Every structure is written in structure tokens, then in C-alpha cells.
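Heads up, one of the protein chains got dropped from this complex, but the rest are sitting where they should.
Chain naming follows the written order as A and B, and within any one chain the residues start at number 1.
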Amino acid sequence: MVVRVAIVVALLGLVITLGLAFRRDPHDIRTGTVGKPAPAFTLQRLDGSGDVALADLSGKVVVVNFFASWCLPCTEENPALVRVYERYRSSNVVMLGVNYQESRENGLAYVRRMGMGWTTVADTDGRVALSYGVFGPPETFFIGPDGVIAGRHIGPIDEATLVTGIETLRTRAAR
Amino acid sequence: MNGRVLVAIALLVLAGALVFAARPHEATADERIDQITTELRCPVCQGLSVKDSTSETARQMRDLVAQRVREGKTNAEIEAEFRTAYGDWIFLSPPLSSWSGLVWLVPVAVIAAGLGLVSARLRGPGAPAPTAPSAAQVAALRERVAREEAAEG
Partner (left out) sequence: MSAGDLGAAALRAALFLSLWGTGAAIYAAWRRDARALHSARIAAGIGFALVVLAALSMMFALATHDFSILYVAENNARETPLFYSVISLWAALEGSILLWTAILAGATAFIAVRGTVAIPRLATTALAVMFAMLTFFLLLITTPAADPFARLALAPDNGNGPNALLQNHPLMALHPPLLYLGYVLTSVPFAYAIASLILGEGGDRWLVATRRFALISWALLGVGIVAGAWWSYAVLGWGGYWAWDPVENAAIMPWLTSTAYLHSVMVEEKRSLLRTWNLALVVATFALTILGTFLTRSGVVNSVHSFSLSAIGPLLLGYLVAILVLSVGLLLWRSGRLRDAGPIGAPLSREAIFLFQNVLFMAATLTVLLGTLYPLVAEAISGAQLSIGGPYFDRVEIPLALALLFLMGVGPQLPWHGASRATLERQFTAPIVAAAAGAVAALVTGTTALAAVLTYALGAFVIATVVQEFARGVRARRTLHGEDGVAAFSNLLRRSGRRYGGYVVHLGIVVVALAVATSQARTVDAERTLAPGESLQVAGYTVRLDAVRAVSEPQRESIVADLVVTGNGANQDLRPALVQYPSSAQAVGSPGIGAGLRDDVYTILAAYDQRTLSWATIRMRVIPGVSWLWLGGAVVGIGAVIAGAPPPRRRVVRMPIAEVAAPAK
């Protein structure tokens, strides 16, 4: 009798698990770094004009965007990035493009072609992407003035999401 | 040679070979890199390990692990670095430390339950050994043989 009940319960559990699985998107992966201090880095600018250190940007809202010229969704999200950059360029919001897994020349050519006026840096050996837990470009991280990662977006981002992320951090900083 | 002596020698040789294979030894740097990268999941692949994947991301991760090993970091420290960035997701076998380690109990539980059920059905040492088949059993066997012959045509 115990065996029978156990079998029925186990099969019920199996079916319920499978049913619940429909609510899950296997491509939605949330990982570790949100809510933690942003990993520090110092990277060379894509145009070769010196280094950028995250530490130098403390006290500002930083939007870190991982991108690559070979990544189609990056091309897709770029106009939103450009508009948001123009909107905040004279404020305490810093946009930082991190070029992912490609040569400096290709990255730089892409930046010029796409009209990306913000600072772009080269993550040649991929260490920064690994420390942020990046799966693949495009990915966008919102870092507050306190240096903590407040939010993360995987995949192409739109203007509204960018603005919401930035404004949340600005109001929090103002308080 | 006496068969029993032969078996005893063979068992000794076998045990010796297994002890030799299982001897503890300090892992070399390359072995440690392999150990760690085997456990890490390649973030851009379909369930492949960082050791096996040919992707650029996996290569960068292998480089990072190799550098950390050279720097003298322990396996636990290197794994912690990846856990900070990617969470438990990055490990291909769930850590024993958290409740998710319960999955390791599955095979143990199944074997224990199975052996319990089986041993209940086995004849104990005191039970009688099988005797000649009863008349009913012989009849059943005859009937089956006849049927199978008919089925084989």
C-alpha cells in the first residue's frame, strides 16, 4: 500500500513539475551581481586615448553597456542608446560602452559608424564581462552613485527601460 | 596450480592495481585547471562545460582559471569568484552546501528502497531449497511449450 501511494504521489509530482515548467522561460537567466558592489575595472579606451577606471566615476550614475559589432541585437538597441545619451550627456549620468570579444579596430569602426558619442572601452581578454556575469551582448548594467549594481538588462534595451533605470538611481541619489 | 590459489593471487593483483590507481597525489596545475573548468558551465553553450566548449567565452574563462591557478589561488577561491558573478548556475553539479544538494540523494534513495523491496522477496537462508517441480508446475510448463511451438508455427 505504501508503495502504491508513493508511486501515485511521485507521478503527480512529476506531472505538476512539467506543468509548472510552462511558466518558465529557459532563456531567462538571472544571475549574481545585482545588488552587489560593481566589480572595479580599468580598461583602455577603444580609440587608444588613455584608460578609464570605474573608480573615477564614483558618485555618478553609470550605465555600462556591453556591445559588439557582430551582435545584431546591439545594432537594434543602438538608436535608443544614442537618444538616451543625448538626453543625459550634460548631467551626472555616464554611459560607458564595453566592447565585447572583438578586435579594437572592428570595435572602433563600429562605434564611429553607429555614432556612439559616449566613452567606449576595450575588454580584450573578457575579464570585465566575466566579473559582471555577462552571458553575451547586449547586456546593460545600472550602477548607482554608491557603486552598487542596481539593475541589469539582458538583450536589446529600449529607451523607456533605460530612462526608468537611470531616473530611479538619480532620484535615489537626490534623496 | 590450484584454482583457489590462482583466484587469491588474481584478487591480490587486482586490489594492488586499484590501490595504485586510487593513490592520492598532488594535482598538477594542468590537472587543477581541468578539474575546475570541467565543473564550470559555459554561459553561451547548451550545457557544455568550459573545458569542452570551443567558444570564445569558454576560452576566456579557461585563461582566467589558468591565471588564477598560477597566482596560487585555491580551487575554492577560484570557484567563489565565478559564483559571485554568475551564481550557482555556473556549476554543472549543484553544490552540496545548499538545499539544492538534495539531488545527490536521489540515487542513494532509489538503491536503498530497491534493495529493501528486493531483499524482502529473496529467500532467507533458512528457507527450503527448491525441490522437484510440482505436478501443477510441470503441467503449466508443458502448456507453455506447446503454445510457444504453436506461435512459432
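As a working rule, a residue touches a chain if its C-beta (ideal position, glycine included) is under 8 Å from a C-beta of that chain, and two chains touch if they have at least 3 such contacts.
Quick caveat, the model's predicted, so the values are computed rather than measured.
**Student:** The complex has one chain that is not drawn here; which of the drawn chains does it touch?
**Tutor:** Taken over the complete structure, the missing chain's partners among displayed chains are A, B.
**Student:** Which residue numbers on subunit A touch the omitted chain?
**Tutor:** That gives, for subunit A, the contact residues 4, 7-8, 11, 14-15, 17-24, 26-27, 29-31, 72.
**Student:** Residues on subunit B that touch the omitted chain in the whole complex?
**Tutor:** With respect to the unshown chain, the touching residues of subunit B are 3-4, 6-7, 9-11, 13-14, 17-18, 20-22, 38-39, 41, 46-49, 52-54, 56, 59, 87-94, 98-100, 103-104, 106-107, 110-111, 114-115, 118, 121-123, 127, 129-130, 140, 147-153.
The rule is short, and it goes like this: only the chains that are shown with their structure count from here on.
**Student:** If you average the Cα atoms of subunit A and of subunit B to get two centres, how far apart are those centres in Å?
**Tutor:** Result: the chain centres lie 39 Å from each other.
**Student:** Touching subunit B in the complex: which residues of subunit A?
**Tutor:** 3, 29-33, 36, 39, 101, 125-127, 129-136
**Student:** Which part of subunit B faces subunit A closely enough to touch in the complex?
**Tutor:** Going by the criterion above, the answer is residues 43-44, 56-57, 60-61, 63-64, 81-87, 89-90, 117.
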